[in-house]
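Here the structure is laid out as structure tokens; the discussion comes afterwards.
Excluded from the complex is one protein chain; the other protein chains are retained at their positions.
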Amino acid sequence: MTGHVFGLGIGLAALGVAIGLGLIGYSAMQGMSRQPEAIGKIQTAMLIALAFVELVFLLTVFVVPGSLKI
Amino acid sequence: MGEVLTAGTLLGAAGGEGGAHGASYEGLFVYLGIVVVILFLFLNSAKQGLNNRVFKKWTTQWTEQLYLFIENMTVGIIGGHGRKYIPLIMALWMIIFVSNIVSLFFPTAPTADLSFNLALALISIGYVQWEGMKANGVAGHFSHFAGPKLGGGLVLISLMIFVIELISEVMKNVSLSLRLFGNIEGGHQAVVAMNELGAGVYIPIGFFLLPVKLLTCVVQALIFTLLTCVYISLVTHHEEEGHEHGHGELAGAH
Partner (left out) sequence: MANQKSSSGLPFPVILVIGIAMMAGGFYVSKNVHIEFLTKLAEQGISLDPGKTISAIGVLLILFPVIRSFYIGPLGDAISGRTAELERTFTEAESLRSEMTQMRSDYERRLVETESAAREQIQSEIRKAQELRGQLEADARSRADEYLHKAQADIENEKNRVITDLRLHVVDLTLGATEKILGENVDSDRNRKLIAEFIDKVEVPG
């Protein structure tokens, strides 16, 4: 049973993170197409934001099994 | 060493024995040795192409491009005084990247081990603290954590901000190391899972993840160095650049 809950939780986390990553990519692309001369800066900021959003999922993956066992 | 040998027999099977537990103590340093040997073979080859006015050797050209890219990044993020951080950032980049590449072809790799990533992150963050103390003085650096100057009963709030900032500094380590570990190790796990999927028909489906993993290798090395640059720029920013901006970004980050 816990395995199923774990899977569902991971799936939900992946869903949210995917939406977040998509939003970041979407707005970054829009910004790049509006201001092609600022591509370098936008890319840097985009990568940083992507990294932080990704971290949320990683944290979920590592924290969820532990919290289920307690 | 026994575990290393068994890992060596599983060379082709990416993911293999290393699993979630990473290599043993000796195993980690054998893999680190592999990384260092590859790195120095590459750099030695690149060094022989240095004497020409135009770098003709491809290894030299690659490192030159990397150098210019990192120079661009450090100067762009940290500012004019960022040029002196190039060696550290570039060494970090090369170690992480070679280690990630090793993880593509070997069962495990130094960066697929959380302990090693924590060491990288500790060095990175420790260096940032060192630079902050050098730039602002020890007292100045720690008062930096307490946020804006507040008088009277608001000292309590300053104390709270101080504690939160300390936690955020610790979390920087955790986030840097966990991100790298999660991406590399996660790639391994995904390959293992997909290999099991195709085990019935003897097709290594996980193999087709290689391009994605290669992209991950580059991006993770990039992000690690990029974040190091951002952290350095936060502590070495001069006063006129504004505290509020830096702290707002930090608070938003975590």
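As written, the chain order gives the labels A and B, with residue 1 at the start of each chain.
To be clear about the criterion, a residue touches a chain if its C-beta (ideal position, glycine included) is under 8 Å from a C-beta of that chain, and two chains touch if they have at least 3 such contacts.
These numbers come from a predicted model, not from an experiment.
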{"item": "Omitted-chain contact residue, chosen from B:97, B:116 or B:224", "value": "B:116"}
{"item": "Subunit B, residues in touch with the chain not shown (by the definition above)", "value": "20-22, 25, 28-29, 32, 36, 39-40, 43, 46-47, 50, 53, 55, 63-64, 67-68, 84-88, 90-91, 94-95, 110, 113-116, 118-120, 122-123, 127, 130, 134"}
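The criterion applied here is as follows: only the chains that are shown with their structure count from here on.
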{"item": "Residues of subunit A that touch subunit B when the two form their complex", "value": "40-41, 44, 47-48, 50-52, 54-55, 58-59, 61-62"}
{"item": "Residue ranges of subunit B in contact with subunit A within the complex", "value": "72-73, 76-77, 175, 178-179, 182-183, 186, 219, 222-223, 226-227, 230, 253"}
